[in-house]
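With one protein chain removed, the remaining protein chains of the complex are shown where they sit.
Read from first to last, the chains carry the letters A, B and C; within each, the first residue is number 1.
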Amino acid sequence: MSWSRDEMAAKAAEEIEDGFYVNLGIGIPTLVANHIPADRDLILQSENGMLGMGPFPFEGEADPDLINAGKQTITELDRTSYFSSSTSFAMIRGGHIDLAILGTMEVAQNGDIANWMIPGKLVKGMGGGMDLVAGAKRVVVITDHVTKSGAPKLLKQCTLPLTGQGVVKRIITDLGIFDVKGEGLAVAEIAPGVSREQIQKATDAALLAWPDKELA
Amino acid sequence: MSWSRDEMAAKAAEEIEDGFYVNLGIGIPTLVANHIPADRDLILQSENGMLGMGPFPFEGEADPDLINAGKQTITELDRTSYFSSSTSFAMIRGGHIDLAILGTMEVAQNGDIANWMIPGKLVKGMGGGMDLVAGAKRVVVITDHVTKSGAPKLLKQCTLPLTGQGVVKRIITDLGIFDVKGEGLAVAEIAPGVSREQIQKATDAALLAWPDKELA
Amino acid sequence: MKKKVFGNATDALAGIATDGMTVMAGGFGLCGMPASLIEALRDTGASALTCVSNNAGTDGEGLALLLSTGQIRKMISSYVGDNKLFSDLYLSGAIELEFCPQGTLAERCRAGGAGIAGFYTKTGVGTVNAEGKEIREFDGVPHVLETGIIADLALVKAEIADEDGNLIYRKTARNFNPDMAMGGRMTVAEVEQIVPAGSLDPDHIHTPGIFVQRVVQSTRAKRIEKLTERSKEVAQ
Partner (left out) sequence: MKKKVFGNATDALAGIATDGMTVMAGGFGLCGMPASLIEALRDTGASALTCVSNNAGTDGEGLALLLSTGQIRKMISSYVGDNKLFSDLYLSGAIELEFCPQGTLAERCRAGGAGIAGFYTKTGVGTVNAEGKEIREFDGVPHVLETGIIADLALVKAEIADEDGNLIYRKTARNFNPDMAMGGRMTVAEVEQIVPAGSLDPDHIHTPGIFVQRVVQSTRAKRIEKLTERSKEVAQ
């Protein structure tokens, strides 16, 4: 048994401290917003120019002038502010975003991340990804532990073109939680029912340490 | 007979085309606003963060939040906009100000200008002067032709620390109008009753050309 | 006062669209995109354009209008997905593409407009985006040198303009528009509403009129690219 996507998102939500300004990437990271503990408050940034992003609009209430970075229609909250793209990335690049939670194709034991292009395949572009990983105070990755074909995604070294160098601090997968330690990953938590051997087999990156207490 | 300060300001006002965005320095340049031809409209920029600067307030109507770059109380117009200092100097540095009209201590035949400090005397600072001379599309200087002690202010080379290098395009003095030509100044106009000899005597810079028609 | 308000988008671009020029176009996808002006730019026939825009339009919308006529020689963008026409042109070698991280792109437009010729950022260090660019350490951290972009023409979309060209944007339709308004030597704004001078609170103006040379009423309706809604019943 490993963690579901919602359980991974819930684990990532524990990263969030009260009052944090957070940017959530597309995919599993968007689920994080559903798992915020009740005693904590977070402000979501959307890099197209908004702080205080609200949920999707009710049917018939969508506003063409109000979208998120995935170009989906959204809503505003009573704390929302709007600003230009340059100001939005001033926040990101200047280290004002407390936490960015992103998906990835590959992540390496030194914190390198590759999540924007596969050579030979059609390239869509890095969007704001390179800015986010370089600028946010803390970058956490949520990803399946292996690719659809079963290949490890937590690597000694990325094979795909990088999005950022040495930027990821923590990796949350369906099998566990991993902290980047430069020369390898320290396993911070193991999903229930998952064995050390299972993780070792599914991981290319060096595993330097294991949690004192393992959930079984 | 030479030009009065108001006549110098009126000459400078002829520089202004309809719709120009203009920054006026302190001293004689502020008089320019009183001499704008009726068929032309200009928008005054105040580098502390305002476009569309109005006149001084009526007695009892001054607003502490509304001042010009000389820290004097002023008023707004129906076209006014306010912005931050960085945006204000983005306008200036980015070449969006059509014309800056400034006073000076010295100006050289290559367009160098020195108007912010005298070594040995107490230095107040360059304020926005270095930004203005480097950034405005066109820089025109209005100045008395000589210092209070009679020394020339239009020089082969500035002796005081520079505010900007090769930036001044035209110099308007009480004796005439002078265009910067790199190797010297071309006299564009001579004030009524002023002789070539009088100008030559009062000028250190090389004088390369004289107007076809001299007012006498 | 020199008149900034033009009667229609065609007039607003009269005499300022030339072959080979660099054009900035605001918008994030279709949101805040100057659709009427892009259409008018297509109709000028200006070719070999370098287009600076976060995206390349969607199929049949926005810059795709200029892609389908072959007027664009090069795109500078952060994301060109959602656009099959662009893919085809790119894969066939008919168009050049310079990827630029989104934040770097916005900053480059602002920088060009602000007289900042170049700036150092951590974004993209160690990636293909830094290849061939100067790397310099500040406080021991490597940064890459990026340059400001000045466009011959910037097309922007705002909600309201006054007769002096002062602009107010609405919600996330603001995005790149203020940065590109600064970055254009000639900036033309397309707006939902044009009001007389003095109608806007001077503290609410997002783009001061000095950055805007021409203004025109928008004639194309706002469009939604990815309608995403939730049901009222489920939520309650």
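Rule of thumb we're sticking to: a residue touches a chain if its C-beta (ideal position, glycine included) is under 8 Å from a C-beta of that chain, and two chains touch if they have at least 3 such contacts.
Note that the structure is a prediction, hence the values are computed from the model and not measured.
Visitor: Taking the full complex into account, find the residue in B:S88, B:T143 or B:T203 that is in contact with the omitted chain.
Guide: B:S88
Visitor: Quick one: say which of C:A17, C:A151 or C:I168 touches the chain that got left out.
Guide: In the complete complex, the chain left out is touched by residue C:I168.
Visitor: Identify the residue among A:G94, A:G120 or A:G150 that touches the chain left out of the display.
Guide: A:G94
Visitor: Would you write out the residues of chain C that touch the absent chain, in ascending order?
Guide: 107, 111, 114-123, 136, 138-139, 141, 143, 147, 168-171, 174, 202-204
Visitor: Tell me, which residues in chain B touch the chain that this view leaves out?
Guide: Chain B touches the chain not shown through residues 46-50, 55-68, 70-74, 76, 82-86, 88-90, 92-93, 112, 122-131, 134-135, 161-166.
Visitor: Spell out the interface residues on chain A facing the chain that's missing from view.
Guide: 18-19, 21, 41, 43, 45, 51-52, 76-83, 86-87, 89-97, 134-135
FYI, only the chains that are shown with their structure count from here on.
Visitor: Give the label of the chain whose average Cα location is farthest from that of chain A.
Guide: B
Visitor: For chain B and chain C, what's the span in angstrom between their mean Cα positions?
Guide: Distance between chain centres: 36 Å.
Visitor: So what's the Cα centroid distance for chain A and chain B, whole Å?
Guide: 55
Visitor: Averaged over CA atoms, how far is the centre of chain A from the centre of chain C? Could you give it in whole Å?
Guide: That pair's centroid distance is 28 Å.
Visitor: On chain B, where are the residues touching two or more other chains?
Guide: none
Visitor: Quick check on chain C: which residues sit in contact with 2+ other chains?
Guide: Counting only residues that touch two or more other chains, chain C contributes 110.
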